[in-house]
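As structure tokens, the structure follows; a few thoughts come after it.
Removed from the display is one protein chain of the complex; every other protein chain stays in position.
Now for subunit A:
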Amino acid sequence: MPEPKVRKLLTVVEDVYHEGGTPVETPLKRGAILAVIENPFAGSYHEKIDGFMKDLEPLGLSMANRLVEALGGRDKIEGYGKGAIVGQGGELEHGALWHVPGGYAMRGALGDAKAIVPSTKKVGGPGARLDVPVTHINASYVRSHFDAMEVGLADAPRADEIVVALVMTTGSRIHARVGGLRAEDIKGEDGLR
């Protein structure tokens, strides 16, 4: 399988200063990078698709590195997530191809991230929005870091395209105050706590 054909890339970075509470000195950064790629399986059922996961790895890694850079470097990253929107000529299973390379990319860019990368996927048309879930990179149960970022593109995905997305954050929700496991209490052994 040839390398993924990229039509466009979108990088989005939000700086959040407050949400009604006291403004913070250093804003929370929430960032996403989206690649619009051709879906090599659009239009018909293909039994064997898993080879494309390997093909997606270099693209994933370059996306993750760009996103890390846009957010200020790997030591700043505390949360992550990933997702995919499959154009109407494809099937949901094509979105699932992003699980392995998306996770590989995040860990490649961040080093020793222990937690599972939360994800979501759907089939949709141009302009479809995707709420990408976000959790702490080392311990999934850190409650302050449960977050999400909405992403999408006006003109994608076309029927024969897939939008693959990576999301990272630099901290907790801006006014996190609902208790639970705190980032400073992470044991960091099992990726959960």
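One rule holds in what follows: a residue touches a chain if its C-beta (ideal position, glycine included) is under 8 Å from a C-beta of that chain, and two chains touch if they have at least 3 such contacts; residues count from 1.
Assume contacts and distances are computed from a predicted model.
Novice: One chain of this complex is not shown here; going by its UniProt record, which of these names is it: "FAD-linked oxidase", "TldD protein", "2-oxoacid:acceptor oxidoreductase family protein" or "Peptide synthetase"?
Specialist: Answer from the UniProt record of the missing subunit chain: "Peptide synthetase".
Novice: If I consider the whole complex, including the chain that's not displayed, which of A:Glu19, A:Asp50, A:Asp75 or A:Asp185 touches that chain?
Specialist: Of all options in A:Glu19, A:Asp50, A:Asp75 or A:Asp185, contact with the hidden chain holds for A:Glu19.
Novice: Using the touch definition from the top, which of A:Val6, A:Leu61 or A:Val100 touches the missing chain?
Specialist: For the chain that is not drawn, the touching residue is A:Val6.
Novice: Applying the definition given at the start, please give the residues of subunit A touching the unseen chain.
Specialist: Touch set of subunit A with respect to the missing chain: 5-19, 27, 129, 150, 152-154.
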